[in-house]
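A single protein chain has been removed from this complex, and every other one stays in its place.
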């Protein structure tokens, strides 16, 4: 495969100003990541700060409900409440070793923003976070946390004031300060080498999962189900299984209210290959190539692009692209609450919903792993509000 | 020591209606807890559901700030965000094996209520939670979570509408339904055998801590610092070290705004032995034995009693009773945020504050462990509001 | 003299074929003057024994009616000393009415149990009832009380095992207080048939007078319970409820309270007669 490419996807479509920063990053990652020192520090932080390994939990009550064995890979237990910290710690540590003084990033739900300022503080780096003005309002509680932790939060008014616009703005900011500042991108998106770096840092999920499921079941799972937009939690879980053809891989994106173009974030269903934020990937766009905003109540899935690697894996048929609609998602939240006492993040609930809504995909003796990417504390308000709305049409 | 007594503290001061339930519980705990089956299930849940072992994190930046080595025992990473789940899982499992169908409990901050409904759902038990009406209002977000998880939340209007009143109300409810219902008490308080049961379930904290610190430092710590009111997280951490006289143990209670009787929850400073909620313990009271309400902004420390075991350990000098004042606590939050990217629960921040405010207690070559009992997500609003208030007198 | 007044009271009632009517009042709610009037009303309308409650901040065995009573009384500044002082006054005006001081354990504990019992004795009361002092915790104090010629009234409940019942019965003094239901004071006692079996069971184990309390709010229930074999009933929340609902002027409630006291007492009498004549049925 070409450098920075996954099949036809990927690449480094950025302004010349940023190329040097990406090349510097590529070089640094190649040089620093494999060193024993980096590995020791990274895995030390993952363990002692992050709380890894996260458990693989056999969800007995939920399994009974669906009729086959379901395990949850508990990324919700990672410090900060989602898988985001795996990547944030890795990149912050890398940035520090590259001599950077400052981190910038964008965030929608705030999970990645939080992870970034946490990692930044641990590594002694300043943090500035760009956030669509609408997301600043919608995710007020996470904004407060980021501020409390010492991050500067910059509301982005451009465009629709959502994640897509915040990413653009962060890329612009980076153009102005890339010598001192690292853009700590939050998912397997953006220009090369970001998708590769993020997937590498996240693949700790799958490595643990593999060991754990072998320990518990004596065999590989039959299926792994993960939600996603950029694809970082999914790739993190999938990577060590891509060559294991017996393991079915499901990628669940935000279906939104319905599968219509105006109400969805399902880029694999409604999109086509295109270039956004520096990479070629599956993306929601109109016939002229103007990027279309995505729409889903799960802020973390509200991005019109699918990272290059997941785009490729779906294209070649190794991963099955799926989606879950809002009403299925809210039902899934309720079911997970009642059976296992766990409030899933709305993003994560998409994976749960797919398992609940598609029993035909699974056999009674299947061992299914849901990559349980995050906890739903941040979403409680939305869940209660939307449940009310959905119940009173 | 007499059964159910810690020195002079403890006992079973309850109405005759409840005695049978306590005796039944004592018997069941003695019989069921040591069985291999129970141990396997309990530790299985702690690991796979709860996320144990929780890490022992060397807080490098914070250590630099204070001038000696500080480790954090990361109970904030336990499922639900505090140490409460250790006990909730243990008791729920026990209740199930006793044939109970329902759990009741009380909660102030909501942490224990959440832990209880989580454990209840996992064990297939209904859950009902009593909560002072004031706490229902103050902790709206945790109430929403409990409701979402399927718990019935009963606001308690009696008394001052705070935790103390909710405990009384739960004891009353239990009197009416103890044959089918288990009162899953949340701290090392209440009548025998609760203090012993809760401490036993929580001592997993100290057992892990001991192993971890030996691994990392090759020796026992010089000091362990824990916050508390009832004392469950402190005893959980202290128990395996009580016989190790070289390990100093610090118990930090809520000092409130000042050490005055009206503004504090510092029962070791301002209280005396008395009987509350079924047990003899250190308690805030007036000269006639009327219980005085406690006052602190940390909802989880806002209880006028100190459990019998911690009361005893302080009385005999094995544990040093300390307190932290609100302004020290908010400063500690800020410091922990900035140095380590962690927002501590306000309760936990009391332990942090003590370490920050009393450097004379610690030597430069000391190894100090803070039992980091919970995360501060629930407290962000309070922290930001109170910081504003404290800064604008 | 102290303890014997109670024994004599039961003896007298037995002779007169009457069940005992124990009336429970939290002193100082809403003010001391009213409490004294209330007790007077009760004594003069059929109460045989007064349970005089010292309000406590956290009355875990009490339902909402008594909780509110405690709160009001404490807000009004009443202290255990004032309550004992009130007992002394009552002793003066109603020389024949045994008084039991009821309170939660922390009150005597803080005062010092010895000292507390001395005060109780000095006030002319006959004993104490401490709902959160089960027999195990009471044991260290039983001798002490006996020496001071005071009763420690012990409670039994429907949940009490046979073995415990024997132990409690062995330690009982004055009378045994049978809690009629699983719950707290003020709960409505819905059916009396279950309690009848418990009454029989307890009576079989113990010769000491048996008073049934909790949830008795009318003459019918009192009658059924005495008919079933109890030596009396204790009524509390039912009285408090009446005046608590008349917050404006509780004194206005006294006639209604007097009426209920009469009705209860009548139940205590009829119940005993019924027991003597026919096998009891449930209402």
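Each chain carries a letter (A, B and C) given by its place in the written order, and its residues are counted from 1.
Here, a residue touches a chain if its C-beta (ideal position, glycine included) is under 8 Å from a C-beta of that chain, and two chains touch if they have at least 3 such contacts.
Keep in mind that this is a model prediction, so the values were computed, not measured.
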| item | value |
| --- | --- |
| Touched by the hidden chain, restricted to displayed chains | A |
| Residue touching the undisplayed chain, where the options are A:285, A:311 or A:382 | A:285 |
| Among A:140, A:158 or A:316, the residue in touch with the chain that has been omitted | A:158 |
| Hidden partner chain, touching residue among A:12, A:153 or A:223 | A:12 |
| Touching residues on chain A - with respect to the absent chain | 11-21, 23, 158-159, 164-165, 168, 171-172, 175-179, 272, 274-278, 280, 285, 287-292 |
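Everything that follows uses one rule, which is that only the chains that are shown with their structure count from here on.
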| item | value |
| --- | --- |
| Contact distance in steps, from chain A to chain C | 2 |
| Per Cα centroids, the chain farthest from chain C | A |
| Centre-of-Cα separation between chain C and chain A, whole angstrom | 67 |
| Distance between chain centroids, defined by C-alpha means - chain A, chain B (Å) | 34 |
